[in-house]
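Missing here is one protein chain; the remaining ones are kept as they sit in the complex.
In order of appearance the chains are A and B, and numbering begins at 1 in each one.
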Amino acid sequence: MWISGSAEMDGPAPAPLVVIDRLSVDYRTALGWDRVLHTVSLEIRPGETLGLVGESGSGKSTLGLQCLGWRRGLRRQAAALRVAGADLDRLDTAGLRRLRGRRIGFVPQNPTTALDPAWRVGDLIAEAVEVHGVARGAAARDRTARLLARVGLARPGVAQSFPHQLSGGQQQRVCIALALACDPDLVVLDEPTTGLDVTTQAQIVALLARLKAERLMAMLYITHDLGVIAALADRVAVMYAGHLAEVGDTVAVIGAPAHPYTRGLIASAPRIDGPPPGAAPLTGTLRRLALPPGCPFAPRCDHAAPGCAETAQRLAPAPQGSPGHRVACMRAAALAGDGDGRPAAARLRTEPSTFRDPVLTVSGLSVAYRPPGLLARRAVPVVRGAAFTIAAGEVLALVGESGSGKSTLARALIGLVPRAGGTVLLGREPLAPGDRARSPAQRRRLQYVFQNPDASLNPAATVGASLTRAARAAGRTGADLVAEALAAVQIDPGQAGRYPDELSGGQRQRVALARALIAEPDLILCDEILSALDVSVQAGVLALLARIRAERGLALLFITHDLAVVRGFADRVLVLFAGTIVQEAAAAALFAGARHPYAAALIAAAPRLVPAARPAPQPEPPPPPAPPAAAAGACVYLARCPHRRSVCGESPPPARPLPGGGMLRCHIPVDELAREAPDSRDGPGEARH
Amino acid sequence: MSLAEPAGRGRRPWSGALAIGATLLGMQVLLAVAGPFLAPYGATEMGAGPPLAGPSLAHPFGIDQLGRDVFSRVLHGGHVVLGLALSGTALGVAIGAVIGLLSGQAGGLADEIVQRGLEIFISVPFLVLALVAMVAVGPVASGHPLTVVGVVALIYAPRVARIARAAAREIALRDFVLVARLRGDGPLRRMWSEILPNARSVLLVEFALRASYAPILVGSLGFLGFGLRPPTPEWGLMIAENRALLLVSPWTVLGPGLALAVLVVGLNLFTDGLARRLGRHVDFGVG
Partner (left out) sequence: MFLRLIAGRVLQAAVTLVLISLLLFLALEVLPGDVATRVLGREATAEALEALRRTLRLDRPAPERYFLWLSGVLQGDLGTSLVSGRPVADILGPRVANTLFLSAYAFLLYLPLALVPAVVQAIRRGGWLDQALSVATLVLLAIPDFLLATLLLIGFAMTWPLFPSMSIVEPGTDFARMLRLTTLPALTLAIVMAVYALRMLRDQLIEVLQSEHIRAGELRGLPPGRLVWRHALPNALAPALNVTALNLAYLVGGVVVVEKVFSFPGFGTLLLDALQLRDLPVIEATVLMAAAIYIGANLLADLCAIALTPKLRDAR
């Protein structure tokens, strides 16, 4: 019996669509050949979705490209590389061209750069159809229209649009339509939702689930996000440093991971449905230049035995015994069923009872944006009347999608962006709207850490120099300051003489943190500081932040779009939509109790790892239009809210107090919303959005 | 046909550019400095041989119509061209860099005004501007080496300022400059500690790039008769002076021409190699 999509069939399994047997790939570099894939063997059956998971540097994208026969800049060795019956290794260029786009489709990671900016998207799709001889002229245009409708872009005028006129999510739908244009047997998707909003991501995943159910089409879905795998993939393959670590049915691999790396991945991913007990997140980073001859994961593995680093690992049936589940770890049997004997990860949150005076008090804060140009145009409100407090030692999370105004709010607090109104108090002192008017003491007490670690350190200054300058500005002197600061963020003090480009992304972000900490602030504004980091690195930085905060009683305003982080780390949460705070609540209460419809939508859209409740494919809801500038008298969420009533368009909703503290802005009474709220552990099929 | 796939081994074609360029340049500098001492005849010494005589071992580039040995004149002229070119460029780059960096960091109205001002100078074709400047300084100053240096600087400063401003603006937007601002560093301090160190490679390459065209600019002025006055052995001037003898004794023109070309090739290679080493990209020409 074999499983395809949502159907189970009897009879002998049909021949696999993709056969990869002992494939090795080397890339040419300035220093010679670099092995990126090591004798990988995989199969994909017709109609099956295989998820390919790994962090950056694992070789997953390379493997995806090999399914299209890519040859440029590399050399390949394979016992077999067959897709749809064709031998990709031996096929000539013309033959490859016939296959690509016709029998094998590809959805790239970045849709914006993948679409020709000088072509209308409808023409691009029609071209794909015509070049492969599937249809011509009017028939091609017809097919284009149907494809666009199928991917949720039925709105008239889309086909005539240029790529830059579409949003990121719409561009990715166009890329999916392009990949499907000629009805391929296999579609390779290379991290198609990275860089998209969490709500957009959920929509794309729902679209793919629907397409999968409608067509007998195999998919190779490459991602670093386990949650998406759980939602889409029948089987999953885990890769590490070019080796296949584990492969098997999704349920088996995620429910009972056999390889220590898989376990670490699962534990590292901040999960909205809570971490499994006893799981330890990943530590360290992948060092491609220092891989041992045996198991590549050995340097980072908590369970490595002396022989692991020397012995080459081979795929063997996993101890838990589900069919097809194989793992490349010689210690798998020893580790099976072990839980793993380590104590549960320390809870990242501290108890709220110890919070004292407010460190930051904000009331009526508004920020407006004046479009540039000589013609005086009206200012657009970006943040409307925000009001909240942060107590000493508290972590307040600020959550919202891109464009919600969260970064603008933070920049207004730090004084980089002018205020249109409102007051901000640091302790008891009012903060001037502009940073230039603030006192050195105020600057020291309020620190800011930026999102992008590549841009936040001066590339021409050593780590030590940057830290020294920060210390001096804060009025601190001393010989050991730099060493102390680096040690506090778990960086070897010997690295002080290095330049930022010699450090990894995670290390740079730690240095940025150290720079903020060296001033001994009361409050740090963290502006999406984890978004640019790999999943496995994020967990480490978050744990560090939790520890430092506990040690120093530091308050944080933590801006993020990742609700899973909020659940595990924050004390209270502010939910921001179109510049308005629609809910303020204790973190636990948000996930368990009454919630604003937008907060409900965010929670429902967050990917989950528990694969049990596989969502039934639903007709996809029409994509929400861009929120229009809310009329002065209406609720900002009106356009998207599934519960809207007539009163919502007439007057702004009142701020209703919540039983456990906090407030919620909605016309619907709180207890009604509390009844609506399902248990947040359920899959995305449950809450309507 | 494969698209943009390296047809060769993928080795970068100019790995030796910096070395070759530096060598050529080094030789030129040596010759420029030592030339006047090595030259068999003086720069203005007439009667070195029969006028219009062709090339020979004693006179590799022949004799011009005034009886001067062209080869010696070329050797004497090395330091003239090199000196004028390099000092004019240095002056232009220094002025341009200061204006550009300050303007780029300041932003706002001041920046806009400076940009408009620079645009005026850049919008007049450079050779035309140079010629007009030469005439505008009056008959006494025109023909003086310092005037030539000043004119070269006048041509280059606005262009360098534009590049420096673009670099400053791009750097000023990066988060680490914001961090410096948030901790209370003033604009001058930020310019010095954060922006300038990151603009160093841009400015260095600009200098090399402009310096590589400067000999041609100086030569053009000399050729047109608006550069240094005769009997200075400036190569462009020599080419103009000896043009009439082309059919009779072409080496009197080719000699200085070759010298100029070798100098510029050396400068170009050096600039290209330097740019690659610093990870930057250059487009030759005045621009």
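The rule is simple: a contact is a pair of C-beta atoms (placed from the backbone, for glycine too) under 8 Å apart; a residue touches a chain by one contact, two chains touch by 3 or more.
Quick caveat, the model's predicted, so the values are computed rather than measured.
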Touching the absent chain when the full complex is considered, from B:M46, B:L66, B:I95 or B:A261: B:A261
Selected from B:Y41, B:F126, B:F176 or B:F207 as touching the chain missing from the view: B:F126
Contact partner of the left-out chain, one of B:L204, B:L224 or B:L278: B:L224
From A:L99, A:I176, A:I390 or A:L467, residue that would touch the chain that is not displayed: A:L99
Missing-partner contacts on subunit B, residue numbers: 1-11, 13-14, 116, 119-120, 123-128, 131-139, 216, 219-220, 223-226, 236, 239-240, 243, 246-247, 250, 253, 257, 260-265, 268-269, 272, 281, 283-287
Missing-partner contacts on subunit A, residue numbers: 68, 70, 96-102, 106, 108, 110, 113-119, 127-128, 131-132, 162, 164-165, 175, 178
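The rule we apply is simple: only the chains that are shown with their structure count from here on.
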Residues of subunit A defined as touching subunit B within the complex: 28, 72-73, 93, 414-416, 435, 440, 443, 448, 450, 452, 455-461, 466, 469-470, 473-474, 515, 519
Complex contacts: residues of subunit B adjacent to subunit A: 2, 5, 10, 174-176, 178-185, 193-194, 197-198, 200
